[in-house]
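Apart from one protein chain that is not included, each protein chain of the complex appears where it belongs.
Chain lettering (A, B and C) follows the sequence in which the chains are written, and residue indices restart at 1 in each chain.
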């Protein structure tokens, strides 16, 4: 299937023209990531309100469009030039990445569909919003040629990636995850708690079923608590493998050899999520993002068929490369997932494997 | 074995004379608890330094003794009268509750032993410090007549209590706990982290083996993370039962009927540890303590043989009633554990079951 | 003026019959405090929803009434017996303490007025809600015989109390306060921030003008920031006095001799708000409340005419005694403020001065 078949609106140089609707935590990251891809072009971003983030978009030369309920006057007052409305933006795009707040994407889906623009949704939407749920390491092929895809949420992406390493090599007969979730993103100042732990009383939590939109048969149960931190989630995993690995080194090697995993050695002094994010600041990719699943050598143990491991998930950025791969799958810009992932990761500055 | 056999130093009215060495989080609670028991007498508390807590001890009429490295002059300057040294205190006591900082108890053990005073140690000490490890619901009988006992730590006590409910009724074939631990007690202002999650890289954590000092064969594995809160620990439990219960109501009933458990109903609006501690403030026992294991009706689920449940553990107070029962066991003041627990709980204002 | 004159609804034994509308942080404390007063009677409390706090009210024998938008069915389902509606409650009362959420009191004012019941409002309401704003140490007389009073907010109460000590003795020519405010109460789990400092961009903050509802001419300017803690506010004060005190001891003595102040000595080891609240737990009044302004000997300095001092304010409880005094003033139950304060503080277990 060529770009033509999918709407014929590809740009003159053959790049897929990408719009981003919503310019918050996910939207701004995906927009930046699109500009770094060799086969994509960012045609603009839509936002409801001016903000320091909108100013940055303008300063980077991103065309700004006012979204749905937004007011042009507020942008004018801020001195931020608008290139038009969301509608105008969509007319220039082959695909839109919907990075609007949870449950808004569902309403937007009709607009996108009526304008014949493909759409990538985020994990805050129900699975039904799109033709398929997507996680690049796991089911890239399922995204090929689709008109709509849903990139699963940060926690689900983290688990699906780990499953992509474990399932094919050793098989999984039982998996339990306790998700220790961050209460708010760093700049979400209205959310709490300030001091305390909140169990999630939906048991098992929704994450397990969500993983099964990617791995339909995976025997996984998840339980979640919310804790007063902003940096990262931490997953405490217990996996029973169908074929016992030789030792923990065998698992560590597999994680190290997979794209989108980062494993810390004990001597590095990374005691928890604060030091992981300090590493990310040192590295300096994007917004000091850590787009990989983070594991620790001394945070993984194998006992017969049982594997125990911690993984830390940077909720702000982990889905960014998956959004890029989703677009590539929908427009069949790469022959397979491994190739798409390599292109994405090289463009983003991640280790290429 | 009578009190006489264990040293013959019982007070004139037949009460066991209890000294408390260390007057911090645990010590001050145990001291108060002792004063409420019908069969015990507080002969004094030892502390190294004056503080608002020492002043309160004096105001309540507790005799103050200066401990090991402490300086009399500092107490004099503060206007707090001393009744003597730790040595003097021990000479007046049948038993001492050692509530000194972790690993100090081991050094103290020799002093206690040489003076022929029985001793109760806390869970921060290694199991070898005492003749037996102790948790009242589980192994009261094991403490009978002993000269030294070690009350297991707050987390271990919480698990041992739950095991005391589950093991005899349904049997446990497999148990996993993720311990989401509070970083510091409310007044420990020097401890962090302020923002972040710290995995405990000892895998499984030491809590599982510690539970087996009480339930030697229990197939339990524990994993821990530390999070920036001061209020309570939360345990995320998955237990596989040998004999499947009918439903979750059956388990809830068993927990509700056991001493030292408190189960919240959904309509009570207790979303997490902050509201649990607010409940404790409303109730007004001790220091607004919550000495029971806390469960939630909607935080427990049974799926065939598998039970999942959250429990919150108030690290400051949960071991207080166990210290009392330990003394009662050592001096055989009650015919059995259930009786001792009833006496303790009635005296402390807890629900008596 | 007798009870008759103010509506004639005093109870048979001459006690003022008090209703409490709203049973959250303030309401539950005021209700408890009323039950401890020799000259007041709690006729019931109104609440919109069942909760663990409603259950406690029932367990303590407080009659429960369903407030405005509340649903009887929810109370029935929870097994909490209702004595009627807010209207029924008001018919039994001489005065109602309105402890509903901010800005709800204004709407309630008409109901109270139409039923001829006196009313005490909280500081979250605008000053216009009542005939006068009230703070017991400062302007008890202004409340005498009033039909409506507004007890100023926790921060304003804290400042007004300090002014009551400073203004009459030394005069104040200039006062600046930086209010370092707690982000949420302990059980308010939905409020943030989790990590960060939020300046209050209203400059000066509203607290200064609010203090002038009590001290009309006070030359005070206040600035506020919000920080991620739940325990207490801290005020950083700089006061220029009209008549220079001899030394800091002179000021400390005045604070120590005033009701509703608590001053810590350095040897007590109270490094900040965590230890203040630990002291409060040790003391065990009410919900482990600290109803006094808290100062530190080594947190007060005098330099010529300039005095600098910290004071910590327990936002949950500091206005509780003021609500009691407000009722006593409205019904002229005491000859003067000092007498009322003594009755209140003795009943609450505070130091009587």
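Definition applied: a contact is a pair of C-beta atoms (placed from the backbone, for glycine too) under 8 Å apart; a residue touches a chain by one contact, two chains touch by 3 or more.
Everything numeric here is computed off the predicted structure, so don't read it as measured data.
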Selected from A:195, A:258, A:293 or A:315 as touching the chain missing from the view: A:195
Candidates B:70, B:193 or B:259 - the one touching the absent chain: B:193
Option touching the unshown chain, where A:35, A:85, A:275 or A:305 are the choices: A:275
Touch with the omitted chain, as defined above, among C:88, C:176, C:250 or C:332: C:176
For chain B, residues in touch with the removed chain: 183-184, 186, 188-196, 198, 228-230
Residues from chain C at the interface with the omitted partner, ascending: 176, 178, 180, 182, 193, 195-199, 201, 203-204, 221, 223, 225-232, 234, 236, 238, 266, 271-274, 277, 296, 298-301, 308, 310, 312
Where the missing chain touches chain A, by residue: 28, 49-53, 55-56, 74, 77-78, 186-189, 194-195, 230, 264-265, 267-272, 274-275, 277-279, 281-284, 286-288
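Just so we're on the same page, only the chains that are shown with their structure count from here on.
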Label of the chain whose CA centroid is most distant from the centroid of chain C: A
Rounded Å distance, chain B centre to chain C centre (Cα mean): 36
Distance from chain C to chain A - Cα centre to Cα centre, in angstrom: 48
Chain B, residues touching no fewer than two other chains: 195, 230, 271-272, 274, 277
